[in-house]
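A single protein chain has been omitted from the complex, and every remaining protein chain is retained in its original position.
== subunit A ==
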Amino acid sequence: MTHAADHSPVLERARPETAKPREPRIGFEGAMMTPGLILLAALSIVPFLALIAMSFSHVRLLGGVSLDLVGLRNWARFFTDADMWMSWLRTIVYFVLTVGLEMVLGVAVALCLYRVLRGRNLLLGLLLLPMFVAPSIVGLLGRYLTDSTFGLYAWVLRSVGYSGDILGSPISAFAAVVFMDVWEWTPLIALITLAGLSSVPQSVREAAAVDGAPGWMTLRYIVFPAISNVLLVALLIRSMDAIRYFDIIWVTTNGGPADATKIVPVRLYETAFRFFDLGYAAAIGLAMLAFSIFIARTFVRLLDVRGLTR
């Protein structure tokens, strides 16, 4: 664990030994954690239980919130809904494309940046800017840039022969939202990878060079193994956010055209807040939660097993 308890006898002795012979149930650390954890419990465990309860009921909103138990109906619908399966499939494709492209581009850019000695900080500072843009603004900006009559990118594409409405046809719309996500988050991967690259010991790289290893071999056998943990962290961090954020799709295509970009979170929002079928939405939400818990597990395991770069 990264936050391994650094135990020291002095910290232990600080507790009043005479007053209480037995170790107090909640020590100083416990007292420090209490307010934060109580609030966190209220904000995570209560909604989680509510989510489970909702997934087994029909939720009425009119005249005060009330839950009518319907047993497994939401879940039966969840597993038999063909549209839903298509959404999961689309989510997987979206997920693989965005995260995959971001990883490849991010690592490539990091490797290039690493070669730059002068002005690297300035370059990196500029490259990082997209990360701070609100995803909804990225989406709106993307709409502006790809508008078929006055969009800058649409104009560029027209000059190379493509003149369709980018957000209007299924495949190009899907590609567009993927690229918007890639635009925003590739810098994050580049930043993390660069931190990993800086931690590869110079002596090892020099040894490889002295042995006459060509560049790609150094990369393959020295650099990549050394930064593989960091890359894995980057992958996990991105995966967790990839299913958290759907703002870009929500403001650009809203799931359309013809459901081409309707990934699971978008469908959940639609189910919950357009059709107000909150019970079914809760079932979808639980399934999504299972995925993110899986990622969290992997992340914590990774920190447990290997010390990473700290």
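Note that contacts are C-beta pairs under 8 Å (C-beta built on N, C-alpha and C of every residue); 3 or more make two chains touch, one makes a residue touch a chain; residues count from 1.
Simple rule for what comes next: contacts and distances are computed from a predicted model.
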Complex member absent from the view - protein name from UniProt, among "Putative N-methylproline demethylase", "ATP synthase subunit b", "ABC-2 type transport system ATP-binding protein" or "Carbohydrate ABC transporter permease": "Carbohydrate ABC transporter permease"
Option from A:Val99, A:Ala176 or A:Ala281 whose C-beta touches the chain left out: A:Ala281
Touch with the omitted chain, as defined above, among A:Leu72, A:Val93 or A:Leu128: A:Leu128
Residues of subunit A (touch criterion as defined above) contacting the omitted chain: 1-8, 10-11, 14, 27-33, 35-37, 39-40, 43-44, 46-48, 50-51, 54, 59, 61, 65, 105, 108-109, 112-117, 123-137, 140-145, 149-150, 152, 155, 183, 187-188, 191-192, 194-199, 202, 205-206, 209-210, 215, 218, 230, 233-234, 237, 240, 243-247, 250-251, 264-265, 268-269, 272-273, 278, 281-282, 284-286, 288-289, 291-293, 295-297, 299-300, 302-304, 308-310
